[in-house]
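== chain A ==
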Amino acid sequence: MKRIGVFICHCGINIKGTVDVEKITEEIADYPGVAYIENYIFMCSEPGQKLIRDVIIEHKLDGVVVAACSPTLHETTFQDALEEMNINRHQLEVANIREQCSWVHTDIEESTRKANLIIKTAIEKLKLNESLTPIFAPLTKRTLVIGGGIAGIQAALDIADGGYEVLLVERNPSIGGHMIQLSETFPTLDCSQCIMTPKMVAINKHKNIKLYANSEIESIEGFFGNFKVRIKRKPLYVDPDKCTLCDDCTAVCPVVVPSEYDEGLTWRKAIYIPFPQSIPATFTIDTENCLGFNPIACTKCQDACEPDAINYDMKPETFEEEIGAVIVATGFDLNPVENMAEYGYGKYPDVLNGLQFERILSATGPTGGEMFRPSDGKVPKEVVFIQCSGSRDPERHLPYCSRICCMYTLKHAKLYKHKVHDGQPYIFYIDIRSGGKRYEEFVQQAVSEDGIVYIRGKVSRVYREGEKMIVHGMDTLTGKKIEIEADMVVLAMGIIPSADTDKLVNILRLNTDENGFLVEAHPKLRPVESIQSGFYLAGTAQGPKDIPDAVSQASGAAAKVLALMSNDEISHSPIVAIVNEDLCSGCGICVDTCPYGARELDIIEKIATVNDVLCEGCGACISVCPASAAQQKNLTDEQIFNMIRIYTNA
Partner candidate 1 sequence: MSYKMTRDIIKNSLVQKIEELSGQNVFDCYQCGNCSSGCPVVDYMDIMPNQVLRLAQLGATEDILNSETIWICSACLQCSTRCPKGVEVAKVMEALRSINLRKRIGTLDPKKIEIEDLQNLPPIALVGAFRKLTG
Partner candidate 2 sequence: MKLPYYPGCTLKANAANFEEAAMRVMKDLGYELQEMKDWVCCGTVFSMTNDDLMLQLASIRNLLRAEEQNLNELVVLCSMCYNTLQRAKKFITEDEESLDKVNDLMYKENIRYKGSVDVTHLLTVLKDRITFDRIKEKVEKPLSLLKIGGYYGCLLLRPKEFAIDDFEDPTIIEDLLSSLGAESIVFPYRLECCGAYQTITKKDVTIKRTYEIINSARKSGCEAIVTSCPLCAFNLDQRQKETAEEFIEFEQMPVFYFTELMSVALGGGWDKSWSKLHYADPEPILKEKGLI
């Protein structure tokens, strides 16, 4: 029989506070198989680990149970300690008596009893553990980045600069995301396009980057280090090699559609270029609105195109690519505001959302950067900004803080004041959140010097009277009910994950939180990766954030990928399924059940097989196998039954 050492950790008072460690030490000392038992204040500390190493030699142990915190935290720490003493790392079991016991109970007697049982199950499991070695698999040193906003662009550039290939998939005809729509950026007020376009051009030029614009992910299969992805590229209907960007086509196109780039404040044609600095730089036809795709065809643009670049018969193409890792940077959308009826958005042309106001401020926007209001082109003299429009409102809208609106609203008010010196901006707010570097200074300076009036309170409603928008609000600092006759109202709408994130997440098998943002592996310690191996997160797809944070996270994700790519192989846990060939009848149920495609049927031998590299050790096939032929290494039926018996006998 194995000689097992048991080490019980106090975790300061985290465990000892509710579990009587002395008592269980005594109780378990005589348990069959236990050759040594000890408790200690911090097992994870160096003295704690040394204790394990010393006892292994002294007491000739061949297995160790550490009763402490969750194995996700310190399993590898203790496994490494064993390996140092030349004992296989799979001869370690962690009994979680903190998260699953001391933290969730208050009754000392009961939690001591429970901890005792948890430790015994770990001992039972360990008794039948095999010594295993990791499985190695090749690594495809190519990365897929999904989303061509600033986060995706930054990640792609960092990885490509590191010398590895990147595929950048953007579903719009051009990369750039929301940042290319912005006027100037807080807190430095540098021109957004000026700092964005060089990065876009770099994407286009980089020898290690392959750009798939107008494209979406159709499917992904395979496993960490070796995925196969299918990318579907929608046709542009314009041959980028022939198109000279002469713009003759748009002049003749009879269809007008609201411009996405200008957030509906201007119109574009059915054949269009998203914006002058588009990358890839080419015109494209929007098939949903183009008449050329209807039975009674219109071919005006084709007729006008001198270089003959337009071709209505282009078909969608699908590409299959091999990749080793994925960065998801699909960004955000503004919370649609149809449901903010009380602020009259959509009803009154002079009630705008933040992105529309960005376009009005922008030199490339519909007004060429001049401050005119949409309804009648007059210069608005009194402008009301409403922060937290639909954010921090768990009852009716988004429960969370969108993080960027405080700062962009202040930026809006400031830029407005720079354009209209005798105008008055008012900002209704509940709090001003300016935690970023130099943000607070930006706020204070703007208030002191630009005469921006902050009014603490939420606006109850906005309605139109003649040319004015009447705003009803409150100044909770004085208790005054405020009424303002505004010429324009700007709603600082919160942000939500970009459209169809849910569909993409299904394809990638990732998790989202209750608000639809991608979930990181650990909120503090692993903020740029998904719990799913090989998937990394960047930018607003993971949660609201501004450009500096989006870029930091993107570079962080890229660093993780570069670390991965610097390996020649990836190692894979040996805890996988095995098939007892004598028992397998070859029914194939496991093949259909396996979510990772790791199971196959050997038609000649009529038995099921396991691809070790694909198997994630999830156990799905084991539970469905009618013949109990499938077993999981180090988690066999026998081990599980022995563990259960501890509880049923207790």
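Basis for inclusion: all candidates are chains of the complex that A comes from, given by their letters.
Quick note on the criterion: a residue touches a chain if its C-beta (ideal position, glycine included) is under 8 Å from a C-beta of that chain, and two chains touch if they have at least 3 such contacts; residues count from 1.
As the structure is a computational prediction, the values presented were derived from the model and not from experiment.
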Candidate from this complex that touches chain A, chosen among 1 or 2: 1
Candidate 1-touching residues of chain A, taken from the complex the two chains share: 381-382, 422-424, 426, 444, 447-449, 451, 453, 455-456, 472, 475, 477-478, 480-485
